[in-house]
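One chain of protein is taken out of this complex; the other chains stay put.
Take a look at subunit A:
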């Protein structure tokens, strides 16, 4: 992002600048409102990186001269942050967890995280996406001679739910930052291994950054490339295709051409199937709605360990509420939300993983999928 300094000379220039600011929704640093832009007065505008060229071209076209006041806003922001204490050195310097990051940066972050925390973290290949991108998960494991049970958590199965990958990244950071000093976390890691998949639906996530913010599915082509995307959370082999789905590719709940028809689904399912006897808990993170959902979505028949499942979930919801008063509803998807089949959470429970939960993070619809970045911290803190 850059900040440009302009002194409009004529009324026409003022008009054009006002138009530019309101159509591109540019961040005016000075003055505050587009209507206060006037000839002969200083104008400072912050232009998002993606629009810098377009804006400069437009200014050139209209013969409006400008100076670059700040060539790199992020650099300035990083510099203005206080130096972290020694224990924070393990976290990639300058990685801002309170902002949403595109996939490129999340890939880099994973590499960095492993590099700076190699005694605890290893990055593993899980599989490939439809568009041939590599899926990685992070294994957080304290070296020990005993085999430990596993907790698996995946984020970003639905592209538009940006708060979900943000939470996975935050979660990893919190564990790594505090495992030496926080007795709860260190006890946790003595007995359990954490496997975190920060973005499951990588192709979809990228698409929501570049083309359609509210995209949900993956990007696999159907009908000769005239229709795209399977809802990965309807594609697992749990009563696949039976209820709460569409067989039509143009639907946002299209279940695919068959159970595990999508490479992303297979990548996750094959891994979990292999490790299932050691997996204690399967968590999948979504938004929005503020729910902790238990099996099943495809039937109202309760799972075998329903009491225990509910008990743990209720304790979690209470702890969550204790932080900022955010209330989460707890219960089976089929009872408190809607019917669906082929969900990863149902599948995990059906193959024998005892504790299987879907988290729907903030909010309840006010911002919905487009949760402002300033809610990343409180959402993650309370969910932690």
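Just so we're on the same page, contacts are C-beta pairs under 8 Å (C-beta built on N, C-alpha and C of every residue); 3 or more make two chains touch, one makes a residue touch a chain; residues count from 1.
Please note the rule applied: contacts and distances are computed from a predicted model.
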Options "COQ5 protein", "DNA replication complex GINS protein PSF2", "Retinoic acid receptor responder 1" or "LXN protein": UniProt name of the undisplayed chain: "LXN protein"
Residue touching the undisplayed chain, where the options are A:49, A:214 or A:321: A:214
Selected from A:19, A:149 or A:301 as touching the chain missing from the view: A:19
In subunit A, positions touching the absent partner: 15, 18-19, 22-23, 25, 27-28, 32-35, 99-100, 208-209, 211, 213-214, 216, 226-229, 231, 246, 249-253, 289, 337-338, 365-375
